[in-house]
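Note sheet for the following structure.
Yeah, one chain of the complex is gone here, protein chain that is, but the others are all in their spots.
Here is chain A:
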Amino acid sequence: MMEIRTPKTHKAKRVLEKRAPKLVENGKKTLILHGTKTSATLSAVLMELYRLKKGGAIKYSRRNENIRPFESGGETSLEFFSLKTDCSIFAYGSHTKKRPDNLVLGRMYDHHVYDLIEVGIENFKSLLSFSYDKKIAPHEGSKPFICFTGEGFENVPELKQLKEVLTDLFRGEVVDNLNLTGLDRAYICTAISPTKVFLTHCAIKLKKSGTIVPRIELVEVGPSMDLVIRRNRLPNEGLRKEAMKSSKDKPKKKVKNVDQDDVLGKRGRIYIPEQEVGKNPLPDKSKGVKRERREGKLKKNKEEGSASKKLKESE
């Protein structure tokens, strides 16, 4: 026995439609949570990551003992949370003796784990420790520049994956139009060794230069940390191929009120609202009538009057 369930409110219907699979997708939301134990640095990292991604991130504050991303059974909770919050990237932090200050960045495809990369955090500097002119502080939700430096990002497979994950994490929404005044942040990632990446967040200062293109100056504002690659899990080839598939055609926009005919060609329909002739009040001319016009009118009336008199006389 099956039952059809449809949402009873318009709001619920809109939420469901927003979460449905689409041709052009919404920006990925990030789920930030932590495991059984966290250190001070790790909780600071998670909090600052949440602040950086404020509009598109959800932070869970309770500890989750049964989440073990790299074990086969330990992902069910993560997948459940991903389904409930509609988040496709997650950042899971934990602190153990064997893996201190551990951060697992992972992505989901259809709310199942797609790939994982585990990094250790070293030399973390919180955004509160940076002092800068508050006027250049980046605004929440602005689209960032992302820069990668180092040959490691091309040669080492783990760094390649990390590059992809960091791009996905920091990218935000894909937009068609960009407001140039709203560019105020940049993420700089440098591969300082085949296993270590230095990540920092800077604010952008635009300075006058001779041309239209302003001169860029970066000022470190945000958290900066060293990421040490630990473990990683690449997606299966089949899953990767499916996830990378994109449909080439753009969604057809319905063009209304236009039809094409072989005989008549392209025709459009225009709808004009009803013109109530006779109901609208006539314009009031008494105010604006100038003296010459008034006199002219008087003359005209006089002539007509005399003409009519003449007619009468003749009759």
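The rule we apply is simple: a contact is a pair of C-beta atoms (placed from the backbone, for glycine too) under 8 Å apart; a residue touches a chain by one contact, two chains touch by 3 or more; residues count from 1.
Following the convention adopted for this analysis, contacts and distances are computed from a predicted model.
Remark: of the listed names "Dynein axonemal intermediate chain 4", "Ribosome biogenesis regulatory protein", "Cytochrome c oxidase subunit 3" or "AP-2 complex subunit sigma", the one matching the undisplayed chain in UniProt is "Ribosome biogenesis regulatory protein". In the complete complex, the residue from A:S61, A:T149 or A:N236 that touches the missing chain is A:T149. Which of A:L128, A:V213 or A:L282 touches the hidden chain is settled by the complete complex: it is A:V213.
Take chain A: the residues that touch the chain left off the picture are 1-7, 13, 16-17, 19-23, 25-26, 28, 88, 107-111, 114, 123, 143-151, 153-154, 163-164, 167-168, 171, 174-183, 186, 188, 190, 192, 198, 200, 202, 204, 212-218, 220, 224, 235, 240, 242-247.
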